[in-house]
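Sharing a structure here in structure tokens format.
A protein chain is absent from this complex, but the other protein chains hold their places.
A and B label the chains in the order they appear, each numbered from 1.
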Amino acid sequence: MDVKAHARRRRAWLTSWLQVGPMALVLVLLFALPTLLFFVVSFFDYDRVGIYPAFILDNYQDLLTTPATWRIYLSTMRFAVMAWAITLVLGFFIALFLVFHIRSGKTRMVLFLACAVPFWTSGIIRTIAWIPFLGRNGAFNTILEKLHIIDHPLEFLLFSDFSVMVTYIHLYTLLMMAPIANSMAKIDESLIEAARDCGASRFQVLRLIIIPLSRTGIALGSILVFTQVIGDYFVVKRMSGGQSASIVSALSTEIQAMQYPPAAASAVVLVIFVAILVAGMMRVVDVRRELAR
Amino acid sequence: MSRPRVREKRPYTFYLLASLMGLYLLFLYGPMIIIYILSFQGPDGGVTFPMVGFSTKWFGDILKPGQMADIPSSFGRSMLLSSAVCLLTVIMSVAAGLGFRRRFPGAAALFYLAIASLVMPSLLVGFGIGLGFQFLGLPQGLFTSALGAQLTWTLPFGLLTMFAVVARFNRSCEEAATALGATAFQRLWLVTLPLLMPGIIGVAVGAFTLSYDEYARTTLVIGSKNTLPLEIYALISSDSTPELFAIGTVTTVVSFALILAMLAFVLRLQRRRTRG
Partner (left out) sequence: MDARYDVELIDVTKRYEDSIAVDAISLRIPKASYCCLLGPSGCGKSSTLRMIAGHEDITEGDILIAGQNVTDLPSIKRGTAMMFQNYALFPHLTCIDNVAFSLQVRGIAKSARRARARGFLDLVHMADFAERLPAQLSGGQQQRVALARALIVEPKVLLLDEPLSALDPFLRVKVREELKRLQRDLAITFIHVTHSQDEAMALADQMVVMEAGHIRQSGPPREVFERPASGFVARFIGGHNLFTTDRGEVAVRADRCSLTTTGGTPAQVIAVEYQGTSVRVALKTEHGSDIFAVLPDQVFFAAPVEPGTATQLLWSVEDEHRL
């Protein structure tokens, strides 16, 4: 009897392994092994003509003792935290509006699609769309001048930290809003009524019921926005006008110069950094169980 | 005694949040509208205001292979690559989604591998794969390294979507099919897949869009012939003309059409099901 049950369980495992096999194979071959590879390469030696297998820690030492590294990490973290905070507030309240204030399902669908449609346009084009809008002679300055709010065009709008932030918010608010809205949609309406019945004010309902019950969405959205901003190299390069660099844009410069070992060391440090951040956020919620709820 | 009352009393927060929503939509579409307008820039106009006349020259330019960029052929390559990515993602994620319904040794490891692949800074994925191809002496190409790099992005997305889809799936339908004498294959083909269809379409659409837009993972492993986003990227780095905006306008129109078509399809599927 016991033997039979054991064999049946084995067979069930085999079925599952066959079903997840292709995906596991792709992820191991094209994600895990390449990651391992640059981990190995990060200890290699290099000069102007090539790279040489070795085990040296110079790449890490160079990286971590360069003040520029710390500056870039700090600057990227600053962007990430700001983009996270703003998209969180924006995404949370828009999700709140869509889920709890719109009564007709059709209106909700239309508004949600309206938020999602720009996502289907290439991120590169959405980024550069801000240039004619924010530029010195751009639409925004022109409107303000026509309205006599300002005399001279505002200079800080484009090719500045400001335009980088604006672009991040434009690109990534949906990534925050969608998972939060998904969590909120699972909150039973009667919980809110029960809280009101107990005398909770609108604000107390938000603080004591809605926010705790949306934490899965908040965590997922935070992970997505954080990793997107940390992994970005295009927006910073293009929208800061060369004034700011990001971790990855610095890394990509090294790759283009074929300096693979220092690039690999930098990549390893970045991966560890992201892993710590994400692991921290995953501790808040069991993403897998919550998705399947 | 009784008095008529305004039917729905909206709380003041409704108006606050509605204004926020309105402002957000304005913020979302404002710059997009500017590029739609500028894509009709006259032949002598530039990438900023003012408009110098009105023309459809830039839309025509998209179709002509230029010196800097060849939009039509890169578009063709992008469509091919995205279709392949989409197909593979659907097959692998649906299979994996079904596999994850049982507990099996290694499930947690695979799940965290997928999460890691999703949150990995994109350029690093390309970097690793590029190094691998270089060490093995393999040539990079559209359907080898680029396809692989994009799968590391679309597969985790597909898997997470399937988790949510499979959770809503009622297993008793499958048990009923078995009880009625269906073979494992008939059960899959006649019961499981049709019931999962809306979710599968979601995975397909998602995978296609993610792949079609991808540049950070692909850029280091594309080989010699660019996809559309990489071609646009090249265009930006060289010199800017309103042709870029024309591409943006066309992309938006095409995605609107695709969304409408998909909505119509899903609605028809639902209606057929409720009628049936």
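Structure notes:
The definition used in the following text is that a residue touches a chain if its C-beta (ideal position, glycine included) is under 8 Å from a C-beta of that chain, and two chains touch if they have at least 3 such contacts.
As the structure is a computational prediction, the values presented were derived from the model and not from experiment.
Looking at A:7, A:33 or A:191, the residue that reaches the missing chain in the full complex is A:191. Only one of A:66, A:137 or A:204 touches the absent chain when the whole complex is considered: A:204.
Considering the complete assembly, chain A touches the hidden chain via residues 188, 190-191, 193-201, 204, 208-209, 212-213.
Convention: only the chains that are shown with their structure count from here on.
Centroids of chain A and chain B (each the mean of its C-alpha atoms) stand 16 Å apart.
Taken in their complex, chain A has these residues touching chain B: 12-13, 15-20, 22-24, 26-35, 37-38, 41, 90, 93-94, 96-98, 101, 111, 113-115, 117-126, 128-133, 135, 137-139, 142, 169-170, 173, 202, 223, 227, 230-231, 233-234, 238, 247-248, 251-252, 255, 260, 263-264, 267, 270-271, 274-275, 278, 282, 287-288, 291-293. Listed in rising order, the residues of chain B touching chain A in the complex are 11, 13-14, 17-18, 20-21, 24-25, 27-32, 34-35, 38, 47-49, 91-93, 95-96, 98-100, 102, 104-107, 110-111, 113-125, 127-129, 131-132, 135, 148-149, 151-152, 155-156, 159-160, 163-164, 166-167, 209, 213, 215-216, 220, 228-229, 232-233, 236, 240, 244-245, 247-248, 251-252, 255-256, 258-259.
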